[in-house]
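Only a single protein chain was left out; the remaining protein chains are all shown in position.
Up next, subunit A:
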Amino acid sequence: MFTRPLLLSSKLELTRCFKFPQNGMSQYPSYYIKPIYSNDKQTDLIKSGEAQKLAHVPTRAALNDQTSSIYHDDLICLLVNYLMKDGNKLLARDLVEKTMEKIKRVQLEKYHKLANEEEKEKVVLNPRAIIHQAITNVKPILQLTPIKRGGVTYQVPVPITDRRSQFLSMKWLIEAGNEKERTVRFYDQFAYELIDAANNTGRAVKKKQDLHKQCEMNRAYAHYRWS
């Protein structure tokens, strides 16, 4: 009988003491810190003595794609998430892994074709390096925003945040991978696109250049951003 009011009071106390995070859906109170799952970072913390301090701070559980594997790569996890449809992460991850396999096969074929030892060394065989390079190459530095001035909507070039440009880059790469014959596998096409983009050619890079060209053409409207 008397447990109920007790519970209620403690709940009230909680609401008074702590500010809940803005995202009301989070199951963690705001004072929970994010987990440090990378092996390197952990060793650094232990060396500097920070780990002792963090040992008793309440910590969130790691997400299921945050592992201490030596092959963990934040950017590629993000790519998997952007590729994912309907929460089917298994498929998305599988596609990215198969893409990396295809990249390796294509690059190794190039490698074996070359006779010269020096030229062989220049072929990039690391699929992760190629993906990173491709994403950097496709990142735009400006984008167009519609702004209404005097009843007319102008496409105004505006600077872009790094995160947005990274998102656009990956989006365009994935779109380029999807533009294919029905009989071609996505991961094969995606691999070719990534290799092309890493060499600064291909459809995704073309898209970036087109956007830059459009921005250049609309430079006269640039002042609409602030006036």
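Annotations
Just so we're on the same page, contacts are C-beta pairs under 8 Å (C-beta built on N, C-alpha and C of every residue); 3 or more make two chains touch, one makes a residue touch a chain; residues count from 1.
Keep in mind that, in the parts below, contacts and distances are computed from a predicted model.
Think of the chain that is not pictured: of "GPI alpha-1,4-mannosyltransferase I, catalytic subunit", "Ras-related protein Rab-27A", "Small ribosomal subunit protein mS29" or "Molybdopterin synthase sulfur carrier subunit", UniProt labels it "Small ribosomal subunit protein mS29".
Of the options A:Ser26, A:Thr43 or A:Ser69, the residue whose C-beta touches the omitted chain is A:Ser69.
Per the touch definition above, the residue from A:Lys104, A:His132 or A:Lys171 contacting the chain not shown is A:Lys104. Residue A:Leu125 is the one among A:Leu125, A:Ile141 or A:Ala220 that touches the chain missing from this view. The omitted chain makes contact with subunit A at the following residues, 69-71, 96-98, 100-101, 104-105, 108-109, 111-112, 125-127.
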